[in-house]
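The complex appears here without one of its protein chains, the remainder shown in place.
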Amino acid sequence: MAKPKIAIFDFACCEGCQLQIVNLEEEILSLLGVADVVEWREAMSEKSDEYDIAIIEGSITRMEDEERIKRIRGCAKVLIALGACAATGGVNKLKNNFEDFEEVKKCVYGKAAGKPHLRTGVTKAVGEVVQVDYCVPGCPIDAKEFTYIVRSLLLGKTPEIPEYPVCVECKANGNPCLWQYDQVCLGPIIRAGCGARCPSSGFRCFGCRGYVDKPNVEAARDVINRYGLSVDDLKTKMVLFGSRQEPTIYE
Amino acid sequence: MTVKKLTKSDFASLVEDLIRTENVIGVQAKGDRFDFAPLASAADLRLDYDVTLQPPKKYFLPPAEVLLTFEVGGPYQSQLDGQKFILLGVHPYDMIAINQMDELFRQDNCDTHYLTRRNHATIVACDVVRPSGHVFASSMGTAVVKQGYDVLLTDVGDSYVVEAATPKGEQLLARAQNAVPAEPQALKRREDVWARNKKALNHYELKCDPAYLPKVLAKSYKHPVWEEKAKTCFSCGSCNQVCPTCYCFNVQDDVNWDLTTGQRIREWDGCLLDGFTKVAPAHEFRKARADRFRHRLYRKATYVPQKIGGQIACVGCGRCVGACLPDIANPVSIYNRLIDDLGIG
Partner (left out) sequence: MCECCAQKKDIYLPQLATVADISQMNVTEKYLRLAMDDGPFDYIPGQFVEVSIAGIGEAPITISSSPTQGDSFELVIRKIGRVSGAIHNLQRGDKVGIRGPLGQGIYPVEESRGKNLVFICGGIGMVPQRSFIKYVLDNRGDYGDVAILQGTKSYDLRLFTAEIEAWGKRGDVQMIETLDEGDARWKGPVGVVTKLVSKVETDLKSALILVCGPPIMYKFVLMALAEHDVPHQNIFLNLERKMKCGVGKCGHCQINHAYVCMSGPVFRYSDLASLPEAI
């Protein structure tokens, strides 16, 4: 059987998720033993239009990007959204909180805001433009989860991505709840799979992996009241990765 | 059974001696909390702890473990962990939880993975010195323990009363230099500690004898409390993850990069989690949060007791109380509410 062909593409992102793949080092060689990487700008110069699995990093922010992602989708048998920007829109969706993008650009780029390559539109997750078969959530992705997903797909198996929240992994790691240390941790409503990396290092969960399927809004409301917080307090903690994503607890 | 007395400094020497030759796990500070972890020095051992973040369960049923390895087309191979270790500082309620788990993993179909680890453990239990802020072991009858351990330590001031209850325990105690037979006065002080703990580990007080709980629950299946509490349940499974008697698990395969060899992995699961009973997208059986919430409380006080001779499978450690962010997990407040409403206090 011929080795499946993998192509990796980037859109609006910091390329940090690809860096996680580059950082796999020895495991990359193992991956290359069972699959051919035919296009990967960050690591090689070849280009190709023939691939079985397309891995997409970044979100879609311009019309020409929409056309490009549609073209890629047309070539790929399986399309994977890699990282928060691709899977949910991620940090890029912060922009969608504002109505006047010209203002946003001035704020970010200053005098250069008018340059043509900085044209920008509403941020979309990849799945809002084309059909996504699998998501690797996270900012950045968890390398262990990424390799598990790739191996599963090469085996023809649907990978099992947790439906449960970060608390499960956090408690299994033997952490105390960060709320008891005055941190507004989003763990109870955010999808696990990262091994509760942030709370295990003492940082609250920022919510980079997106919400679980059925977050309990009622419970979140109860907890912020209990801790004497306002809806706005919580909103400021959710805005980084939770902008313009359903469900939100403040609507 | 040998009962001896050992000064605290002689006990520290014993621990240092054990660390030199054995794999020793003991209770240590973790930030301003405590947890079990591999012990590097006797000075790190904190037998004055209130409660550990995780129960010692993880040394017998790890959060993730390889059950089997395989090669496509070939036979499966069992992977059993037969490494000897000493577990230092298990509180009575946790020891009772281990005793319950031993029975659950032994009965009907014996789980060799759990029991191999268990057989290779030497457990040094210790009576509680400092009650935790959520403990209710006195209510559950689990504040002192009479069996299961290899050695039991009781802090009687400047020294420990050390009881070796098994050949493994005797062997361990034989390494203690300067251990002297425990004199009646020391034994009396140990009795006093037990008498004190039987009352003092009771931050929450259950309004009935725990043996009566199955009868309470038999009348409470449709009580509104399940719906009321579950309304603010995140279904995050924190109560399951910190519980010394929760043992539900999931099993998954993963392959190596050759895509032909791999391992079957067992991981902790939780009955509170969304999707726990899902067999297919259309068939999920305990779908409502309230039903899952009720299931945990019934498991502790009705379902599991039926399997272990009536013992209530909540040992009153209070970990779930501390781990539950919306503060709905406290079994005592739920059971008391039912007792009150049934008018059978």
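In order of appearance the chains are A and B, and numbering begins at 1 in each one.
Operating definition for what follows: a contact is a pair of C-beta atoms (placed from the backbone, for glycine too) under 8 Å apart; a residue touches a chain by one contact, two chains touch by 3 or more.
No experiment lies behind these values; they were computed from the predicted model shown.
Novice: Considering the complete complex, which visible chains touch the unshown chain?
Specialist: A, B
Novice: May I ask which residue of B:91, B:113 or B:134 touches the chain that does not appear here?
Specialist: B:113
Novice: Among B:11, B:60, B:105 or B:335, which one is in touch with the chain left out?
Specialist: That would be B:105, which touches the missing chain.
Novice: Given the full complex, what residues of chain A touch the hidden partner chain?
Specialist: Answer for chain A: residues 155-158, 160 touch the chain left out.
Novice: In the complete complex, the non-displayed chain touches which residues of chain B?
Specialist: 67-68, 70-76, 78, 80, 104-106, 108-113, 115-116, 119, 221, 247-255, 259-260, 262, 264, 266, 269, 271, 276-280, 283, 285-286, 291, 295, 298, 302-303, 306
Here is the rule we go by: only the chains that are shown with their structure count from here on.
Novice: Averaging only over C-alpha atoms, locate the centres of chain A and chain B and give their separation in whole Å.
Specialist: 37
Novice: Hey, which residues of chain B end up touching chain A in the complex?
Specialist: Residues 30-31, 33, 35, 53-54, 58, 63, 231-238, 241-242, 252, 254-259, 268, 270, 273-275, 289, 322-323, 325-327.
Novice: If you look only at chain A, which of its residues touch chain B in the complex?
Specialist: Residue positions touching the partner: 27, 30-31, 33-34, 148, 151, 154-155, 160, 163-165, 167-168, 171-177, 179-180, 187-189, 212-216, 218-220, 222-223, 226.
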